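Written out below as structure tokens is the structure these notes cover.
Excluded from the complex is one protein chain; the other protein chains are retained at their positions.
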Amino acid sequence: MFEYAPAPESRSVVDLKPSYGLFIDGKFVDPADGSSFKSINPASEEVLAEVAEGGAQDVDRAVRAARKAYEKVWGPMPGRDRAKYLFRIARIIQERSRELAVLESLDNGKPIRESRDVDLPLVAAHFFYYAGWADKLEYAGFGRRPTSQQSGTSPQPLGVAAQVIPWNFPLLMLAWKIAPALAAGNTVVLKPAETTPLTALLFAEICQQADLPAGVVNIVTGAGETGRALIEHDGVDKVAFTGSTDVGRAIARAVAGSRKKLTLELGGKAANIVFDDAPVDQAVEGIVNGIFFNQGHVCCAGSRLLIQESVAEQVLESLKRRMAQLRLGDPLDKNTDIGAINSAAQLSRIRELTEAGAAEGAQQWSPPCELPDRGFWFAPTIFTGVTQAHRIAREEIFGPVLSVLTFRTPAEAVEKANNTPYGLSAGIWTEKGSRILWMADRLRAGVVWANTFNKFDPTSPFGGYKESGYGREGGRHGLEAYLNV
Amino acid sequence: MSERVAVRKTYKLFIGGKFPRSESGRSYLVQDSNVSLASRKDARDAVVAARAAVKGWAGATAYNRGQILYRVAEMLEGRREQFVALGVPADEVDAATDRWVWYAGWSDKLPQVYGGANPVAGPYFNLSAPEPTGVVAVVAPEAPALLGLVSVIAPAIVTGNTVVVAASPAAPLAAVTLAEVLATSDLPGGVVNILTGRLPETVPTLAAHMDVNAIDLTGVTDPELAADLEVKAAENLKRVLRPAPQGHDWSADPGLGRMTSLLETKTVWHPKGV
């Protein structure tokens, strides 16, 4: 047996402070009431840093700072200069990518292979992409004369954007939110998730390093209450949220009747559909990538595997053989494929749903897999014998748990795939081109990956149908969310 | 010789291509005519009809939808005098007809200007294309009775959505007459459904309906009702178009916003390899 020796990435590249304040108006400041919370490493439960918990007063301060910066500096600034700040930020991210990747893995629990090879390159690419838009907004194609345009030839920004992001891709979601907002000329107040605030705070330092004008980016750390205070603040013109459908619904209610423009990127329960003529070895990789990438903490995860019944056994056999090669453990080990579950709360949610799956009669399988003693872990798991009626086929588990169903015909695959209130993504595996296009036309999902899965790019719009939210992030469409068009 | 006794028109609902009375059997008087007073049940029936029409309408070719919308404009032109007789100014009828023609032409152009290939950093074909969101509930503005109505219906359906329109309670005759235009064009039944009656009776049902994908609150003038409807719409995360601002200029170039806000963007990836 060829045993790989431990290959840990050094964490010495990260210089963490014992505590962090809120980043408001270009400076780190203490919260008004002095509250704080701890951010821990989910792989070891070790405390990484103490982080300020923003209250309503702090949110107000941040929104005012953003408003002032919008009116005095960022709004009036020529697009070409906004672009240069964004390019600067992109470059600093590239230069400090190792540090950011290590910190992301420490705070989030994701494997360093992913934070290094997926998250960080995409973060930098996102800033590069939107930087270039800042001085070309009038070419973004939103019509000859947008209806609500105030003046001038260029679409106008909205003002102050309140942005609340999740813990699964902390820095990448920050980039998806901040880059287009700033390119369009808005200023932002961003609230990172309470379990993963650290890379956002390092990003705040990068804003300082880039000499970004004070107040253009404000980072207010905290939990649900902080987020609520932010989105409900009267001084906010735009709300952007990525997270669960339940919270998204509550936000949609909260902004009802207001002027705030809203975009939501919410949950999913994507079908990954494998036909009998699929390139089977790549399909198995796609299935694995679809559900085990980032421990399955992915809104667009391919969490429902639909296999054509005639090949179900062979595909499952290949999948199990492949799953046995997955290496679970220390997120900083360069050979780790599956890291830690982000929090105790998420772990108990995954456990609850998998217990429901077993109780409802589905067959649970995991490869032999030793879980570390400390931290939050869940072995890669598949359920077979799942039907559409099972909770594990309907509810988003947001963990490394795959529900396997079968189908007989393309029409049945479409019907099952669409039989969900969600509509974020879908996968199709077949070597027949016309079938791909036929399927893609009928799948009610914002992103359709054919013979691939979980691919992202700043130029490519991302977002859902139905209860997976509305609005798109990425590409030209991603700008629209931050412009008055 | 006595004067000829006129044949009066009964203004009914327009659901699934047919003209039923309200299942509640109620009506109200507008301009001396009885107009159906739609119930919650009528609203639900209209949603069922609209949903049933989605597959065929969204699946039709853009060319086909464009031709059908153009046919609607032809029919509208032919009924010019009928609208004028209802009190719609002639130049408004003309403007409404021109707007149909304008929107008709967008059917096969919007996907070109609102979608396209994305140059992703990798060996992939990547294409974004707009798709209809599905069933759209529309609260039509009170005025201008015909141009306002046309300006909310045409952008919703040209891209393949189907609609349930709550006509303005004060100006329903133009809406029902438009239904006659639609019924005599080639528009498939159920693509446009028109409810007349009181907004507080039908619109909350539409806003809360879990099989409605979007709601256009353009004609809602009461801010509290609008907020309440938006809250109801949040239950299944409907796309919401907020009420039109006071004094909105309906004669101005409407831009793309009404069409694009009722669209989903679907992005398809495929590897490029040998």
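By written order: A and B. Residues from 1 in each chain.
Following the convention adopted for this analysis, a residue touches a chain if its C-beta (ideal position, glycine included) is under 8 Å from a C-beta of that chain, and two chains touch if they have at least 3 such contacts.
Quick note on the criterion: contacts and distances are computed from a predicted model.
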{"item": "Omitted chain, identified by the protein name its UniProt record gives, among \"Deoxyribose-phosphate aldolase\", \"Iron uptake system EfeUOB, component EfeO/EfeM\", \"Amino acid ABC transporter ATP-binding protein, PAAT family\" or \"Trimethylamine-N-oxide reductase\"", "value": "\"Deoxyribose-phosphate aldolase\""}
{"item": "Chains shown that the absent chain touches, full complex", "value": "A, B"}
{"item": "Residue touching the undisplayed chain, where the options are A:Leu198, A:Ala278 or A:Val404", "value": "A:Ala278"}
{"item": "Contacting the left-out chain in the complete assembly, out of A:Val216, A:Val255, A:Val311 or A:Leu424", "value": "A:Val311"}
{"item": "Hidden partner chain, residues of chain B it touches", "value": "122-124, 271-274"}
{"item": "Positions on chain A contacted by the hidden chain, ascending", "value": "1-7, 113, 117, 276-282, 285-286, 310-311, 313-315, 318, 325, 334-335, 431, 451-452"}
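In this text, only the chains that are shown with their structure count from here on.
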{"item": "Chain A partner contacts - residues on chain B that touch it in the complex", "value": "113-114, 118-122, 124, 126, 128, 133, 213, 223-224, 226-228, 230-231, 233-237, 239-240, 252-257, 260, 264-271"}
{"item": "Touching residues on chain A, where the partner in the complex is chain B", "value": "125, 141-148, 245, 248-250, 252-253, 256-257, 264, 266, 421, 436, 440, 445-452, 455, 457, 459-463, 465-467, 469-470, 472, 475, 477, 480, 485"}
